[in-house]
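A protein chain is absent from this complex, but the other protein chains hold their places.
Showing subunit A:
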Amino acid sequence: MSTPVWRIVAEREVSTRLRDKTFVGATIFTMLFLVGFFVVISVVDGGAEEYDVAITQPADTRILDVAQASLRSTGSEDAEITAADAVDADAAEALVRDGDVDAALLPTGGGYEIVGDEGIGASLRAALASAVASQALTANAAEQDVDLDALNADTQVGQRLLDPNAEESSARSGVAFAFALVFFITALGFGMTIAQSVAREKESRVVEILAAAVPIRALLWGKIIGNTALALGQVLLFVTIGLVGLAVTGRGELLAGISWAVAWYVAFFVLGFVALAALWSVAGALASRQEDLQSTTLPGQLILIVPYFVSTLASDKVQAVVSVLPIVSTMVMPGRMAQGEVPWWQVAIAVLVTVAAAVAFVRVGSRLYERTLLRTGGRIKYGEAFRLSD
């Protein structure tokens, strides 16, 4: 049993693309861009607050503990202050100067001073100051025989956020946007490649021996499958970098929340891509030369551009309605799932409609492809292609 024709054709599509320097370069560039994005985020974000503070008296570790507790109670849950012991003030200052510690806490005649090199982080300074003050207050109160609790009555200031998940929800809408953008770019890029590769075969006339050797439908399937595999591989690569990036920059919670949406995204991606691939092949078959592609690929471009703007600009209600439509579903549905709960029946409808559309597109596409592939000598219009007989 010899290798099926579609596989031979698909293999050629893949190996040609993998040897194309532009394609490989663009893929590597995108990967570097993604990695860079997460590096920037983690730098801007600074991650968890971690400080090293030099002290000269072992007892002062208590002040640091109190300061750490106060940092943790005001938002920085992972804050940590580590003590670095120094023999005397000079040694502590040397540590500060060398950058080994962020600050030194040195006792003075009337209390403490916080010594920094060029500056001291505001939250660290505030936490240390309040820890010193509260330790001194406790000591003074005991000395004066004052009831500290009574003195402190009604001075507590709490904090309450009306939208505590604001940061995460904006991250989630960022993910939704990334879903739409990646599909838009990949589908458009690969779509143009498919159309070009078909048009090139027509232009170089190689299509004549291809058509004599194998069924035209097998050629089409080889192109669709080869390019879908490549596009899927590329998207999996990007998604993996995205997920690892989220995990590494401490967004494990967000990651857990969107993992289902990511899985659905990959599924919708394949369906949407296959549906479009047939259309792009027809766009290539309608052209006789590369220049014709500008006009023959216009419908394919519109089918991507319109849903893309819908996915980024439309209101939630509009998005909910259109997210069951084919192609639109790939750009919108996984995004909606990343941002919140989507009723299962809506997802089911979207899958069914997209599968049906993919089947219909491939069928109509392969008929148009078969009819137009061997017609050279001028661009063929879509209407003409529908009227052509075999």
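Assume a contact is a pair of C-beta atoms (placed from the backbone, for glycine too) under 8 Å apart; a residue touches a chain by one contact, two chains touch by 3 or more; residues count from 1.
In the analysis below, contacts and distances are computed from a predicted model.
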item	value
Among "3-oxoacid CoA-transferase subunit A", "NADH-quinone oxidoreductase subunit NuoB", "Pyruvate dehydrogenase E1 component subunit alpha" or "ATP-binding cassette domain-containing protein", the UniProt name of the subunit that does not appear here	"ATP-binding cassette domain-containing protein"
Residue among A:V44, A:A122, A:A212 or A:L313 that touches the chain left out of view	A:A212
Missing-partner contacts on subunit A, residue numbers	2-3, 5, 8-9, 12, 16, 201, 204-215, 374, 376, 390
